[in-house]
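One chain of protein is taken out of this complex; the other chains stay put.
Right, subunit A next:
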Amino acid sequence: MYGGDEVSAIVIDVGSYSCKAGYAGDDTPKAVFPSVVGSIEQTGETDEAKPDKEADTASDSKNGTKPMDVDKAKTKRKLYVGQELEFRRDHMKVISPMKDGTVTDWDIVDNIWNHAFRQRLLINPEEHPMLIAEPSTNTGQQREKAAELMFEKYKVPALFLAKNAVLTSFASGRATSLVVDSGGGSSVVAAVHDGYSVATSPIGGEFLTDCMMKSLESKGVAIRPRYSFKKKEISPGEYTVVDLDLPNTTESYKLYCMRAIASDIKESVCRVPDTAFDEVAYANVPTTSYELPDGQTIEVGADRFKIPDILFNPSLSQTIPGVDGFADSMSVRGLPRMVIDSVNRCDVDIRKELLSSILLSGGSSSILQLKERLEKEVLEESSGNTRVKVLASGNSVERRFSVWIGGSILASLGSFQQMWFSKAEYEEHGVSYIQRKCP
């Protein structure tokens, strides 16, 4: 048992798109920054080429009792996290620690945690219990890895791993529900009721952003990343754009910057069509204009509806030139299909209840009309007179951060303080005890 709630806990949720971190008990996370990092390969220097901020950490890798493969990889590259990513650097690549919603590169996650604790929240992780929100699809091995890193490297006094979907479900007051979490990197449908039945799809906000970018490109619109030009005011209110030549910029950084713009276009103009997208019917929809950072104005027409419709009909993405199809396009299903399949894998007795409380969360759930369309399609696909209800918080902050907010409340409850997996328990029972403490 971890005693005392006088020190506030830290809640951290590393998603595929952004990382949310803050104090338990707060309404919103204090720090939200991209989950991707910039990386520059170091050539043949000593192995002390770590980021400076690492040097002063009390828990230097050398003091760690167990050698971790994390440390080996670190010697070869310098990572830039958070705001450091905003500046263009020569040869800097942009890499992500996640693939399909699960962590593949722990070194990057480690750097993201470190950045969150020391640069953003300015706290010493040795003093605060830590609640980590993890994807519902996490394997036992990944949970142990996270726990080991937290206890060995950050020396946290107590830890808890809570499942994303469970936190979302609880934060809406439901112990049984079907959580549709459409985030940046993927969409996950998880049934919450003591156990889980999880369906995932690689279609998330970032995929839609890519489609938006490719679609605009095919129409001859060039998105110029913000770093590649300078704006000069030649006379009041009039600007000229001067191109800058930066040959050492990596392709991935360029892509990252272009995505940021495409993502803003998507967020500004897109909405889900009321019925399945049809190229002919939408050919003459009124366009919406959007001004790019370099001053060009583009008109977005049918794409406003076509891009979000990919969530419902993944095969639509194949019609956009330049978008890579999925290796196995049959296995990628639209959201309504995923919902029905997940429900059908659950016990008959709770199916009705699941369908009547479908919770929508994640960044992509903020696309206009998504809730209405999903409700309509699930209703059509489900048999008989079942009651289908799709719920989404009216507040977009709550929708985006529902996982973090759930964790924040949980970790601040007085009664929860006995639930932590404490350092003492870790030392006594070992890392695998996490599976018992946080099932």
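Descriptive notes on the structure:
Operating definition for what follows: a contact is a pair of C-beta atoms (placed from the backbone, for glycine too) under 8 Å apart; a residue touches a chain by one contact, two chains touch by 3 or more; residues count from 1.
Please note the rule applied: contacts and distances are computed from a predicted model.
One chain of the complex is hidden; its UniProt record names it "ADF-H domain-containing protein", one of "3-methyl-2-oxobutanoate dehydrogenase (2-methylpropanoyl-transferring)", "Geranylgeranyl transferase type-1 subunit beta, variant 2", "ADF-H domain-containing protein" or "ATP synthase subunit gamma".
When you scan A:Met92, A:Ala146 or A:Val166 for touch with the missing chain, the hit is A:Val166. Set against the missing chain, the residues A:Val32, A:Leu79, A:Cys257 or A:Ile405 yield one that touches it, A:Ile405.
Residue-wise, the contact with the chain that is not shown comes from A:Arg174, picked out of A:Arg174, A:Arg259, A:Arg304 or A:Lys423. For subunit A, the residues touching the absent chain in the complete assembly are 160, 162-163, 166-167, 169-176, 194, 353, 356-357, 391, 398, 405-406, 409-410, 413-419, 438-439.
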